[in-house]
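Below is one structure, written out as structure tokens; the observations come after it.
Moving on to chain A:
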Amino acid sequence: MITALDQPRIGVYVCHCGGNIAGAIPVGDLAAFARGLPHVVLARHYKYMCSHPGQQLIQQDIVLLQLNRVVVAACSPLVHEKTFQRAAEDAGINPFLVQIANLREHVAWVATDAELAARKAKAQVAAAVHRVAGHRPLERKAVPITPRVLVVGGGIAGIQAALTLADAGKEVILVEREPTLGGHVAMFDKTFPGLECTACVLTPKMTAVKDHPKIRLLTCSEVQAVEGTVGKYRARIRRRARYVNEDLCVGCMRCVEECLFTSETIPNAFDRGLGMRKPIYMPFPQAVPRVPVIDREACLRLVTGKCAQSCVEACGERGAIDFRQEDRVEEHEVGAIIVATGFQTFDPSPIAHYGYGRYPAVYTALEVERLLNAAGPTEGKVVLRDGSTPKAVGIAHCVGSRDHHYHAYCSRVCCMYSLKLAHLIRERTGAEVYSFYIDIRAPGKACEEFYEEVQQAGVHFIRGKLAEVGTAAEHGVDRPGGLVATVDDTLQGRVRRIALDMLVLSVALEPREGAETIRRMFGMTCSNEGFFQEKHPKLAPVNTANDGVLVAGACQGPKDIADSVAQADAAAAQALALVDRGQIDLEPNTAWIDQDACSGCKTCIPLCPYHALRRDEERRTAVVDEALCKGCGVCVAACPSAAAQQRLFTDQQIYDEIEGLLSYG
Partner candidate 1 sequence: MSKPKVGFTWCASCGGCDEAVFDLAEDLLQFADSLDIVLWPCAMDFKRSDIEAMQDGEMSFCFASGAIRSSEDREMAALCRRKARWLVAFGTCAHLGGVPGLANLDSRESLLQTVYGDALFGNASPGQVRPQHATEVPEGTVSLPTLDESVKTLGQVVRVDYVLPGCPPPTRLIAAALAAIVEGTLPPPSSVLAPDVALCKQCPRIESKPDGPLLRELRRPHEHEIDPEQCFLAQGLLCLGPATRDGCDHACIRGNMPCTGCLGPTSGTRDFGAAALSAVASLVDSHDEHQIAALVAEIPDPAGTFYRYSLPGSMLHKRAGGPAGGGPRP
Partner candidate 2 sequence: MTRQVTIDPVTRLQGHGKIDIFLDEQGNVRRAYLRVPELRGFEKFVQGRPAEDMPQITSRICGVCPTAHHVAAAKALDALYQVVPPPAGRKIRELVYNTFLFEDHALHFYFLGGPDFLVGPDAPKAQRNVLGVVEKLGREMGTRVIAIRRAARELIALVGGKAIHPVFALPGGVARPLKPEDRLRCMEVADQAVEFALATLRTFHQAVLANPKYVDMIASDAYTHRTFYMGLVDERNRLSFYDGQLRVVAPDGKEFLKFPARDYLKHVAEHVEPWSYVKFCHLKDVGWKGFEEGPQSGVYAVGPLARLNAADRLPTPKAQEAYEEFYDVLGGKPVHHTLATHWARLVEMLAAAESMQTLARDPDLIRSEVRTIPTAAPIEGIGVVEAPRGTLIHHYQTDGRGLITAANLVVATQNNAARIAMSVDKAAKALVRNGQVDEGALNRIEMALRAYDPCHGCATHALSGQRSLAVWVYDASRRLVRQIPQSP
């Protein structure tokens, strides 16, 4: 301890943030103002307080001037509070004797009126000074971290993250809602821009997950509830009955073949309804785990209870078919969570003039992906619903994206996947392919080159948004089952009508239905569009508002496979960094009860969402279990005796802050 703490000696540091703050607020004046505030020993302003020299400046002053409290007037405390706390700590004062005044996000970047901005800046600095004078040293408490990670979502991002973590020796629980791993990527035949075989990329990874001793794969499963906090979460996972025992099944498919349903009559969701399946089925041949699943809505045995159960017979001694299976709930304790729940594609049916759902020849891009897939319903042949091969195919870009009626954002991958589809369709059918685009966005390695290649392959690029599509008959064109697309060709400056046999809609990527529930369950926030919000776009792109919860893949925003994989690894690295630490320091802003002042009135007890408060029957007072307290302060605000207090947010500290905010104009 350098000086007696009850004699505050405060240093105030006003950051220019380059021109970010200094451009809007007279930092010199502000420092001069700060010098006149109570207990302020000195006030400086400096280019970049967060820089090494900036931090050193504070540290030197702490030592030379025996400062015992620091106010940094800079950017949001959510950005650099920890930085300055560490700097102060290194110089020998408790990190909780540092207070940040947020001048950048809250004043400089938003202010319209220079004088008002200067006044607000002064008020925020004065509030910080008044408040910090009453701060007392606090200690962070360490709690052990459970060295296990929950990965939610078995798409490419979830798979990647799980493998990286497991390879580092951490236990992983991977939860997938569907009966198989793979997500959207498993539906594709080729990837862009290199046109690699998707199955060749994905299948080994899926198998690796299945075989990894550190990964527990839970398919047909969903997280129901999450409790706890960073370092120790308890997740309740509901596991739907598959009716086929994963441990016993060898994936011979005899049961599927022997099912009483002799023909496949149920639309296969994995094929977007373009292919059919039986009540017992494998979503696709490379599914992992390679275990069939029984559709409880369609299976005769499960629906009516009456069936010859030829599947059971087919399985024979293995006895893997198990109709007694029931849904059950498992609880797992984990230290960190990676959310990789992916996206869904935009449903274009609301755009009536594009005719989706009305004209059989209008397809979504994802449907065409299935047609192109060698393991898909048409074994890779691009054919219309009547089995004929199209001779003219239109591809409409930006369906549901860059459209203020639907999604204002650019879905980022549509241009490239549209180019891929154009290439593949032309390659496999020789059809004329027309691409209706607003502009082609092809950033990234080898993408522009791929665009050129597709152009050279003879695909017609028409710059203009598809206006509408009608039947050939309406337009007086003799083309059975055909369509006529109307498009304003902005390069030629005329409206063109183009006869087509097939129209592909390059639909947007959007947040999954249910993303809201997931967001709440994991304590995250969402961007406006509904994608999960990263903590900071640059500094913490895979972190979220909830410290132990990380995001990866397209649930955070549209992205391609490469980016999803990269982000998954980043999330895995963050999770690893967290659980590998072994313990975590909790913020000390927990509540406590002044036992002399507490009357045991029980007002606070039902308020605590974490059951951290109880009444000590002997003393007739309330007590806080600090291990359970998360520091919301709801009990403190309710206490009519001021017996409940919250560290870092005591009544007095907040009154001081209010007074500081308003005492100087």
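A word on the picks: all candidates are chains of the complex that A comes from, given by their letters.
Please note the rule applied: a contact is a pair of C-beta atoms (placed from the backbone, for glycine too) under 8 Å apart; a residue touches a chain by one contact, two chains touch by 3 or more; residues count from 1.
All of these numbers come straight from a predicted model, not from anything done at the bench.
Here chain A is displayed by itself, and among the listed chains 1 or 2 from the same complex, it touches 1. Residues 594, 596-607, 615, 620, 634, 637-643, 651, 655 of chain A are the ones touching candidate 1 in the complex.
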